[in-house]
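Only one protein chain is missing; all other protein chains are in place.
Then we have chain A:
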Amino acid sequence: MGTAVIDRYVTDLGARLQGSKKQVRDLLTETRDSLADATEAHVGRGLSEQEAQERAVEEFGPVREIANEYQAELAVAYGTRTLVWLAIVLPLMHMAWEYGRMLLIGPWQDFAAMPPAWYLFIAKANDLTSGIASGVALVTLVLGRVLARKYDSRRLAKIGAGVALTAVGAVFLGNVSIILATAHLDVARLAQSLPMTVASAITWIVIVRLGLLARRCLSCATIVA
């Protein structure tokens, strides 16, 4: 008669979950194994296969309740992964861009006229944004580990998603600001070097990708499974 009751339960559970595909697959594999083990144990105690599967599923818990607990952990895992990406990628991306600029365009002082103070302020703020966003992501990761057992998982996931969205938002604003400021000052500088234009395009692709990851973090943390 197969494992119809278990299959139905696992399918229903899986349909309610959102997160990294691998994490969801791992949780569902563990669930299926656990239900199969419980069924074997109940068959050993004299129940029919059908009764044993139904008992195993009943003991495992109502699918809605279990899905909510699973979802909280999936959301934290997704948030953690996103924060790790932010902590690593943001400073690397910024350093790579700055190194390229120094190599291909040269320091700002090499321009005919020194950019005005307001422009340098925006440039400096943009330089710092990636570092600060990366640092905040790192601190959140450490706090998340320390508070893992003290704080509700769902709340931790929401905090992680909030930090990720804010960090990406700050980097996005920093980049938009420097582009607008440069366009205002001398629009030709934006297309001064083809390799740097390509580097800028890659930077924007990475920012958008990180933004999508951060938005999915929030979705995972707020979905009602």
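Please note the rule applied: a contact is a pair of C-beta atoms (placed from the backbone, for glycine too) under 8 Å apart; a residue touches a chain by one contact, two chains touch by 3 or more; residues count from 1.
As a working rule, contacts and distances are computed from a predicted model.
Note on the omitted subunit: UniProt lists it as "DNA-binding transcriptional regulator, PadR family", one of the names in "Acyl-CoA dehydrogenase family protein", "Branched-chain amino acid ABC transporter permease", "Heme exporter protein B" or "DNA-binding transcriptional regulator, PadR family". Considering the whole complex, the residue from A:24, A:66, A:90 or A:137 that touches the absent chain is A:66. Touch with the chain omitted from the figure is made, among A:6, A:76, A:89 or A:181, by A:76. Against the chain not displayed here, chain A makes contact via residues 26-27, 29-31, 33-34, 37-38, 41, 59-62, 65-66, 69-70, 72-73, 76-77, 80, 144-145, 148-149, 153.
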